[in-house]
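In this view, the complex is presented without one of its protein chains, the others remaining in place.
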Amino acid sequence: MFPLGSGHHDSAADLYRWATDLFPIARSITGEGTRQTLNYVKNLLPDLKIHEISSGKTVLDWTIPKEWNIKTAYIKDQSGNKVVDFAENNLHVVGYSKPVDIVLSRDELEQHLYSLPLKPNWVPYVTSYYKESWGFCLSEEQRSNLGNGPFHVYIDATIQSGSMSYADLVIKGSSKKEILFTTYVCHPSMANNELSGPIVAIALARWIASQPNRKYTYRFVFAPETIGAITYIAQKRRRLKRRTYAAWVLTCMGDDRTYSYLPPRIQGSPVDIISRKVLKDLKLSFEEYSFLDRGSDERQYSWPGVDLPIASIMRSKYHTYPEYHTSADDLDFISESGLDGSLTVMKNCISYLENNLTPKSTTYGEPNLGKRDLYPLINKVNQRAATPDLLNFLIYSDGHSNLWEISESIGLTFDETLLLYKSAELHGLAKRNKRGK
Amino acid sequence: MFPLGSGHHDSAADLYRWATDLFPIARSITGEGTRQTLNYVKNLLPDLKIHEISSGKTVLDWTIPKEWNIKTAYIKDQSGNKVVDFAENNLHVVGYSKPVDIVLSRDELEQHLYSLPLKPNWVPYVTSYYKESWGFCLSEEQRSNLGNGPFHVYIDATIQSGSMSYADLVIKGSSKKEILFTTYVCHPSMANNELSGPIVAIALARWIASQPNRKYTYRFVFAPETIGAITYIAQKRRRLKRRTYAAWVLTCMGDDRTYSYLPPRIQGSPVDIISRKVLKDLKLSFEEYSFLDRGSDERQYSWPGVDLPIASIMRSKYHTYPEYHTSADDLDFISESGLDGSLTVMKNCISYLENNLTPKSTTYGEPNLGKRDLYPLINKVNQRAATPDLLNFLIYSDGHSNLWEISESIGLTFDETLLLYKSAELHGLAKRNKRGK
Partner (left out) sequence: MFPLGSGHHDSAADLYRWATDLFPIARSITGEGTRQTLNYVKNLLPDLKIHEISSGKTVLDWTIPKEWNIKTAYIKDQSGNKVVDFAENNLHVVGYSKPVDIVLSRDELEQHLYSLPLKPNWVPYVTSYYKESWGFCLSEEQRSNLGNGPFHVYIDATIQSGSMSYADLVIKGSSKKEILFTTYVCHPSMANNELSGPIVAIALARWIASQPNRKYTYRFVFAPETIGAITYIAQKRRRLKRRTYAAWVLTCMGDDRTYSYLPPRIQGSPVDIISRKVLKDLKLSFEEYSFLDRGSDERQYSWPGVDLPIASIMRSKYHTYPEYHTSADDLDFISESGLDGSLTVMKNCISYLENNLTPKSTTYGEPNLGKRDLYPLINKVNQRAATPDLLNFLIYSDGHSNLWEISESIGLTFDETLLLYKSAELHGLAKRNKRGK
C-alpha cells in the first residue's frame, strides 16, 4: 500500500520558494546556469546523479553543442547609458549569442533586435542554439525609446568545447517496472515554462522517496529539452523501452488556469487511463489536446523504437497562452495553489498506479452483509433501494478487471473503489488476484 | 423447429385466474404459505420437484433461517375492537415477526408501526428476516385513527427450526445446453411484485413442455428471493455455470405500463442480443436500465464464479413504481393483457433461441430466381428496384453469421429472416452450417 496521505509532503509555500530561488538563474541547454540549477535540485534530492556529456559527442542524430556561458551583455547609447542590460533580465540576450564588442548604427542594430509589437511591455524569449548568431530581446517600449545611436553592443560570452549537464534519480521499488518523469532545466527566467516542471518533480520525488513500500521503480530525469532527452535515449533506450510502464513529461504546471491534457501517441495505455481518471475523479475540468499538439519531450520518448507511453497533464499549455516564452511568464504568473494543484494531480496518478490491483470476490453469490453489520437489517419502507456500493464492487470483482476498470463500471472514483476493496478484504469478501493486471 | 404458434397456450384469462387463486396466500421466505404456493404450481406443472432444506444449514455465505409461520395477529384498542388485523391483509404484519401478547401504550406501540405518510390509504410491505423483531404495517389513515390506547397487541406466530421450500423443473431438450428461468415465491399479497413472475413462468413452462422438439434443455426455478437463489447456486453452481447458455429472471411482468429491460452484467451475450431484438421486432418501447439498477436474483446468478448471462424483461420494474411493495400492488394493478404481453415476449425469446441457425448460401453468385418463380420476370419500367429480401438474405449467408446477425444486417425481424431461410432451404438455395454458431 502507498497511501496518498502518508509520507513527506512539501508545502505549497516550499514549492513557491524553490521557484523564487531558481528563477533568476540564467539557464540554457548548457552552461553554468544549468549546472547551478541541478546542484540546487541535488540539495533537495541528495540521491540525484548529475552527469556531464562532452561537446561534440554524437547522440542519435544530434551532436552535443559547445558550452555557452555568459557574464555580461548590454547595449549602450551615445551617452553611455545601458539601454538594454542582461543584468536586469537574462531574457534580454538571445540564447547562445556569440561574443560581440562593436559599435553599430541604429539600422545595423535593428537586425539583431526582437520585440513584441502587440505586447509593448513584454520581453520575448529567443534562442539560436545551432546557428552562430547574436541578438537582444527587449520590450517594444524600450525599442521605441532607443534613440538613433550609434550604439555600443557588448556581449561577454563564450561558446567553447565543454559539456552538457543533466541529471537523473532512480528510486527503487520492489518491481523493475518503471515510472518515468521527465522535466527540463534549460529555460532562463520564466516560471510556468519552465520552472514549474522541475519544482513539481522535486516535490513528487521527495514524496515518493519517503514512502516505505513502493511497487514501481521511479525514474526522474532533469535535462535540457530535446537534446537532453535525445542524450538520455541514446544512453538508455533499450532499458527505458523494456521497463517503462507509464511516463509523464512534467511541464507548465504552475499557474491557476484550467488544466490541459496531452494524450500519449497510443491512446488507451495505462498512462492515458490514469491521467483521464484522475482528472475526472478530482472533478478538474481540462482542455484535451491532440498528440499532434505535442511540443515537449514526448516528441522524443514516444518516437518509434522508444515507444514510451508518455502523456502530460499541464495547467496553461506551452504555445497556447499569451505570456508563453516572454518575460510575462514570471513569478506572478505562477502561484502556490497552481503548483500545489499540479502536485496533487501527480500524487494521485502515482497512487492510482501503486494501489491498483485485480480483486476477486471470494463468495459464489452476494455475501451476507447483515451478519457482518455492513447492511441495514430491516428493509426500509418502499425505499428506492440502490444496491450498496460494496455489492456493486464485489459483483465486478471477477479476477480479471482491475480497480481502474471496476471504478468506471460502478461509477465511483478510484479512491472510493479502493476503500471498498479494503473493506471487502477486511471482511474476507475479496482478495487480490496476483496474476491479474 | 419450434414454431411460435404451435403447442399448448394458456389463455390470458387462465393466467389471471391463477394470480387470483394465489394472491391471498401469506408467503414468506419459509413457511406453509410458500409450500402451499409451490403445491399450486405443481398442480399445473406435474413434473415440478419440490425441495426442502433444513433451517441452520449453511449455504455459501448464508444460513437457512428458522421457519416462520403465523396464524393470527391483531391490535385491539381499549374497546376490544381489532384496529389492525392480519386476517384482513397479510401485509399488516412485518414479515418474520416474533410472537407477541402484550399491552402497550400508544407511545410504546408507535415504534413498531410502519405507514406511508404520502400514500394515506396504502399499507406498506416490511420484513425483518435476519433480526428478531415484530411490527405492524398499516395505512396512514388507520394510524391517525388508532386512538390513545392502551392496546392489546397479539401475534400468534412461530419461529422454529424447520425448513425452507423451493422447487425446480427440468424440461429436457436434445442438447445439454440449458436455458434458465428463475422466479420467486416469497412475497405475500402483492401482484406485480411478485405473483406475475411465477404466473408467466408456469405458462411458459407448460408451452415449452408441449413442444415435441426442443434444442435446448429448460430449467425453471421457483424459490424464495436471494436465499433461494443462494441455496440453488450452493447446490448446482458448476452445472449451472457449465451448461447455461441464456437465463432470465421472471419478475414484475403483470401490469400494462411500458416495458423495462435490465441487461446482463456482460453485454453482448446471447441473452442480451435476443432480449433487445425481441423488444425491437415486436416494436415494444422500453426503458433501459443499467446493470447497477439490478435488484433481483441476477444479483446471485451473475456473481463472479457463477457468471450466468442473465437479464430481465419486465413491465414496471421493482423500485420504480409508486405501488411497489405496498398494498396498492394488487390484482387491479396487474391485468390479463399485462401478463399475456409478457408471456408473448418470453415465448419469442425462446423461439429466437430454438430457431436460430447459421445459414450458408449454396450458390457462388445470385441464384436464378426467375426460373424458380421467385422473381418478377419482366423488369418493370424505371422502378426503384429494391433488391429482393431473399437475395439480401442469401448474400449475408456466409456460413459464419447466424440469423440474429443477418436479420440486423438486412433490416428485418428475426421471424421474417427465418421465413426467408425456410424459403431458401426449400429451393435449395441455402443450407444450415452445422458447425456455425
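Order of writing sets the labels: A and B. Residues in every chain begin at 1.
Convention: a residue touches a chain if its C-beta (ideal position, glycine included) is under 8 Å from a C-beta of that chain, and two chains touch if they have at least 3 such contacts.
Remember, predicted model here, so these are calculated numbers, not experimental data.
From the options A:136, A:324 or A:396, the residue with contact to the unseen chain in the full assembly is A:324. Of the candidate positions A:177, A:215, A:299 or A:372, contact with the unshown chain belongs to A:299.
Of the listed positions B:211, B:260, B:296 or B:361, the one in contact with the omitted chain in the full complex is B:361. From the options A:23, A:40 or A:62, the residue with contact to the chain not on display is A:62.
Within chain A, the residues in touch with the undisplayed chain are 60-63, 114-116, 124-128, 130-131, 133, 226, 229-230, 233-234, 237, 265, 292-295, 299-300, 302-307, 319-320, 324-326.
Contact between chain B and the unshown chain involves residues 360-361, 363-368, 370-371, 377-379, 381-382, 384-385, 387, 391-392, 394-399, 410-411.
Criterion: only the chains that are shown with their structure count from here on.
Rounded to a whole number, the gap between the C-alpha centres of chain A and chain B is 56 angstrom.
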